[in-house]
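Here it is, the structure in full.
Every protein chain but one is kept in place in this view of the complex.
Our next item is chain A:
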Amino acid sequence: MSNPIQNRYEFVLLFDVQDGNPNGDPDAGNLPRVDPETGNGLVTDVCLKRKVRNYVGIAHGEQPPFEIYVKEKAILNHQHERAYKALDIDLSGDTGKRKGGENVEVARQWMCKNFYDVRTFGAVMSTGINCGQVRGPVQMSFARSVSPVVPLEHSITRMAVATEAEAEKQGGDNRTMGRKFTIPYALYRGHGYISAHLARQTGFSEEDLALLWEALTNMFEHDHSAARRQMSMRGLYIFKHDNALGHAPAHVLFDGITVQPRDGVSVPREFSDYQVTVNDTGLPQGVTLLRQVG
């Protein structure tokens, strides 16, 4: 656990959805999120981070040091008591001169050691003093669809009702109608950043990093539901810098990966309707491209 990563990374995620709703908008009655100005679909950073958490929770059975702090109850209610390993925490060499007592610093480090998501994404600890914050090394942005999306609305029926009163009102007809929203097809692109410097502060290790790539690769496979239908990870391109500070601006590296509808395709409906071009020849010195998926 004590070997934090030494390299800066950026990554590009390409994932698609078929006849599903990748991320509902609570402001719009759960319609898929759409940027009203461009018509492109959106998936929030927190939506993707949730899936990483869920995957790690499943893969490691919610046990320290890979426990997940922010849980979804539906899957994870089964363990309420667990023994935490009392860890020897080395406080020397830490910038722990902030006010608020040693307590906070010790608790913070202990949380980092036991909880994968605290180590990875960070967390806010309450103290009333501005010092209990953990900034995680992994930073993600909103994902946007490559082309504008068309959210469809479907009315669906249910051959049952929920309450006695409803049944009476319908005179035994017992039917209800509902709605669901889908996007016929969309390919989304998201960006992420990993800071080796912040990893040093939370102890995010090589092992944690490998788990992150594994989670991003497989997270949709364990996240099937009626609403989402088919979602797949289509590309995970990782730029690895050979040092902590990096060798090139992130936006320059991201520009090396272009995604466009193929010639002649006006309505993309599957992944093969897109052309993904990865320019891995002109990479700046000190940067390597790892093609985890795609």
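To be clear about the criterion, a contact is a pair of C-beta atoms (placed from the backbone, for glycine too) under 8 Å apart; a residue touches a chain by one contact, two chains touch by 3 or more; residues count from 1.
Note that contacts and distances are computed from a predicted model.
Visitor: Report the protein name recorded by UniProt for the chain absent from the figure; options are "Electron transfer flavoprotein subunit beta", "Multisubunit sodium/proton antiporter, MrpA subunit", "Pyruvate dehydrogenase E1 component subunit alpha" or "pre-crRNA processing endonuclease".
Guide: From the choices "Electron transfer flavoprotein subunit beta", "Multisubunit sodium/proton antiporter, MrpA subunit", "Pyruvate dehydrogenase E1 component subunit alpha" or "pre-crRNA processing endonuclease", the unshown chain carries the UniProt name "pre-crRNA processing endonuclease".
Visitor: In the full complex, which of A:18, A:139 or A:176 touches the chain missing from this view?
Guide: In the complete complex, the chain left out is touched by residue A:139.
Visitor: Decide which residue listed in A:245, A:267 or A:290 touches the omitted chain of the complex.
Guide: Per the contact definition at the top, the residue touching the missing chain is A:245.
Visitor: Check the options A:103, A:174 or A:230 and report the residue that touches the missing chain.
Guide: Spelled out, the listed residue whose C-beta touches the missing chain is A:103.
Visitor: Taking the full complex into account, what residues of chain A touch the chain not shown?
Guide: The list for chain A reads 10, 25-27, 33, 35-37, 42, 44-46, 62, 67-74, 76-77, 79-86, 99-100, 103-104, 106-107, 110-111, 114-115, 118, 123-127, 129-130, 132, 135, 137, 139-142, 144, 191, 193, 195, 197-198, 245-252.
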